[in-house]
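The complex is shown incomplete by one protein chain, all other protein chains being positioned as in the whole.
Now for subunit A:
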Amino acid sequence: MMKNCEYQQIDPRALSVSPASAPQSPAETTAQRSRRKWEVFPGRNRFFCDGRIILASQSGVLPLTLGLIVVTCGLFFAFDCPFLVEHLTAFIPVIAAVLFVFVVISLLRTSFTDPGILPRATPDEAADIEKQIDTSGSSTYRPPPRTKEILINQQVVKLKYCFTCKMFRPPRTSHCSLCDNCVERFDHHCPWVGNCVGKRNYRFFYSFIISLSFLTSFIFGCVITHITLRSQAGKSLVQAVQESPASVVELVICFFSIWSILGLSGFHTYLVASNLTTNEDIKGSWSSKRGAEESGNPHSYNSIITNCCATLCGPMPPSLIDRRGVLPPDEAISAASASEIELPLFTAKNDAHMCTQSTKDVLERMVHSSDFHGLCPPGTPKTTPLGLDDSGTPAPSAEPSPSAGCSQQRGRQSVAAPCLALSRSSKRDSMHSINPAFRLASPSPSLSRTSFILGEAPDISFIPLP
């Protein structure tokens, strides 16, 4: 019997695909279609190519941006380049082409990259945070406080609680109302790009606006040169313009773009050099509002070069939302069907380390472990449903199977009052654990109740048994 209870390593990823024991009906296994995590993503984003590409819910004016760039460059190549190649140098279209490619790639990268979205807190985490806040003060239930103060580099910073994502936002993180996500190092939501600009795509955004400044300036300069050269060959300016009307279109577009793009580039260069985000700059988070009190930017490295390198050339953090991960089958299934996860138990090895070390106890446990199956509600050999999930989707865990364990203890009479109280409420909970609908809801109050109840369980396990 000992051999059968050999320890097996738990791999949370393997749980979703681990073969269940015999009782699971074949109908259930065939009905499980593997779904990817992007399909159940709670934020307002759109996904393409099976989760590879992520976009904000509204693409904003991205098509307009792309259109303007493509049209302007197209006109330039078609109407201005032949003249300039003839009169100046062939490098002009080459440079323009390189810049154009760079601009378009940067733009697409900015739009289609996950800006640094923080996945929402799992129900367990949210319950844990609420519990911590409740226990640290009042006895009555009240909504979690909105701020938490921490020290960053000896400076006091307030962390805000996000009610949508149910967690305290890390520093420099902000919740974008358009995308309904918390984004790390949130800069701003750019409608031109159709996405938030955050930690992961700020460098693409910056290279986009810098290369776009170069492109617009270059095209502007070339078009001016073109018209000047034409009008110098004995013709008037009006005549030159009439010969090449496309140039006027390009001039107008470039003229208005240059002001805004160059201004934006300058502004963002300043932000990069001082390691600030647009959000912080606008809100004045680090400016000394309180008179003489010095509150510099705690995230700055106090060196322009280091700030630039850190923001633009720093290591590329990975996407935290795991769009293409496969959902564990129990969450992919609707509430109607019942599926259960089975976990191997680390009994034998555990127990050797646990406080009860006598062989008598080990043998007793072996005997009672077979009893346990019989006591499992509602009397089926199936395992109690567990919600050991590793995705952001709501699924309550901490199913109260200690309830069954406790009812066994009650019979032993070695544990008195605490166990009686537990078993009374645990009966109620064991009813809940059967109902699959309960598993897929996210019942915060009952979860905290459950965790409160279970919190006592470890104490009981270490009462020495006769």
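Just so it is clear, a residue touches a chain if its C-beta (ideal position, glycine included) is under 8 Å from a C-beta of that chain, and two chains touch if they have at least 3 such contacts; residues count from 1.
Just so we're on the same page, contacts and distances are computed from a predicted model.
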Would you kindly match the missing chain to its UniProt protein name, picking from "Septin 9a", "Golgin subfamily A member 7", "Alpha tubulin suppressor" or "glutathione transferase"? "Golgin subfamily A member 7"
Given A:45, A:106, A:174 or A:213, the correct residue touching the omitted chain is A:106
Given that one chain is not shown, which residue among A:67, A:284 or A:317 touches it? A:317
Hidden-chain contact residue, picked from the options A:188, A:230, A:268 or A:299: A:299
Residues on subunit A facing the left-out chain by the touch rule are 1, 4-5, 7, 9-12, 21, 101-102, 105-106, 109, 118-119, 121-122, 124-125, 128, 150-153, 157, 159, 167, 170-172, 184-185, 203-204, 207, 298-299, 306, 309-310, 312-318, 320-322, 342-347, 349-356, 361, 364-365, 368-369, 371-372, 383-384, 386-388, 390-392, 397-402, 404-406, 408-409, 412, 414, 451, 454-455, 457-458, 460-462, 465
